[in-house]
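Heads up, one of the protein chains got dropped from this complex, but the rest are sitting where they should.
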């Protein structure tokens, strides 16, 4: 199911943990969907000096979190904001399609941590967007609620509705 | 599929043929249903002195015809008129259920031959009943046209209609 | 006694190579592809490989193959699934009058539920006229389903041409290729079909597995609702072993197709010529050239099929018939009736279907054994030499 790189990061995740007095904290996901990622960043001279994470989730979620920390450390904030879902998938040498949505949220959590840092710099509290507690994406075709669209392959690709 | 007695009568049918100047001739069936049986009888002193048949049909039809001739020869007309479908099936040591209807017409053909004889005795022409050309019985449950009731098992036993 | 199987449409043995590929799935690789642990993974890969092989046989993309449990399921799924998915668009389907029961009766069920049906006639060779398809199309037509090769009379329909018409009118086109896929070339792209049914047991694969090709973008709903197997289109624990067997059989069929055809064609042509030459009043049924390479269908006048089959069986020769006594519904073949053959004549149907292992010796035996059997039954038949000749075919 998973590539070797994914399994390596899952088995030996890099940069697990919290950063005490972090400069920014970002969290995405919710337990109902099965994945929660919390990122902690330390910033110095506009550069990510350290990034750590804690993740509740499947193998992919843990591997994604781990590789995102590796990709981010040493980058400028601007560069780090440009780390995309696609780049993460490529760095992991691919992810199963059904893991593209819920589990590939590591860069989002990182971005939120950076936004949190930037908001704090400006003296404002960063408002974390709400991750709806019940809406997870359909693994196959972006139908919002697979419960209501059990055959999302059908519903999307086939019946086109 | 068939009992040993059926196979024996099928392989070596008794009394096949026509009787020239027969005292009575009876025919049942039609080619659309797959079975036609023609019976010829010779009567002497109210007794079936000889019975012969010609049959177009399946293995069961041939075996039924053959055993009916054996059962009939030597019987009085009254006795022969009492040879039933059931008695024929018993004499053959059973027939597959789906053969009970179309193929078990030997005694009917015999009875018609006797009626033909009796009508002639009274100087009247015997009117052979019409065998509808298209109506065959459903093998499983007596629904008239299996074409219209392809799942006669269902239609009869299950849906009760 | 030497057994001569000339009833390959009913059953073929599974190829030893295919059996070999299937065996590990009994007790070693018994996982469920839904499982995420490694027992599941190895079987998921095996199913993927089978999907590629089946796709290759008919020139489809692997993602367009849905595995089912048999040709009948594929046909029911194709018809009921597309009608259901297109209910908002229309309510009319076009089919032929010579389809297999699994099409014919599925369509009757749809008809009872209010779907309108046009059943196209066939000519005396059992051939559908593509012009009739075009004429039958209405605003409300949601599906055209015409079989590829007919299992009873051997006639192969002008699918490419019908597909072209369907595509021009943007109507999904299904063909039942159970009797052809793995036997003669089938190319879903060249033939312009959107849905195509096939079954493994027609090409030396196991029973209990079939497939439906569903072109990407075609609207269809599942027949079996449940878990998200087969990309959401067919629920139920995958029949891994059988699917693997179908894949292997498909691979071999693609490889050996031409040599099998080259082997069977001369045997078919000998039977079509020599049986009528050896027995008077025998007519060949179906198209003389647009015909399955393994199919010989004849009518023997004045006698009934089952009685011939029983005597042939005693000699080790296994064949089939479209007679009423043999069918489980006790009705004469609707295919022959649709061709204009009368019900009485159709009782004398003999259907011989060849396989890759038949030989000239088999043909010799049939031509030697059949005539005395027919004569014996004719001597018993009240119709022989009584009724006039009946139109049996073209």
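Letters are used for the chains, namely A, B and C, taken in the order the chains are written, and counting of residues starts over at 1 for each.
Keep this in mind: a contact is a pair of C-beta atoms (placed from the backbone, for glycine too) under 8 Å apart; a residue touches a chain by one contact, two chains touch by 3 or more.
Because the structure is predicted, anything quoted here is derived from the model rather than measured.
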One chain is left out of this view; which of C:56, C:124, C:235 or C:369 touches it in the full complex? C:235
Out of C:152, C:306 or C:365, which residue would touch the omitted chain in the full complex? C:306
Contact set of chain C toward the excluded chain (per top definition): 3, 5, 7, 10-14, 16, 19, 22, 26-28, 30-32, 34-40, 69-73, 75-76, 100-102, 105-106, 108-109, 199, 201, 206-209, 221, 223-229, 235-242, 306, 309-310, 312-313, 318-320, 326, 328-329
Applying the definition given at the start, please give the residues of chain A touching the unseen chain. 10-11, 13, 16, 27, 30-38, 54-62, 98-99, 101-103, 133-134, 136-139, 146-147, 150-151
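In this section, only the chains that are shown with their structure count from here on.
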Which whole number of Å gives the spacing of the CA centres of chain A and chain C? 51
Centre distance in Å when chain B and chain C are each reduced to the mean of their C-alpha atoms: 36
So which stretches of chain A touch two or more other chains? none
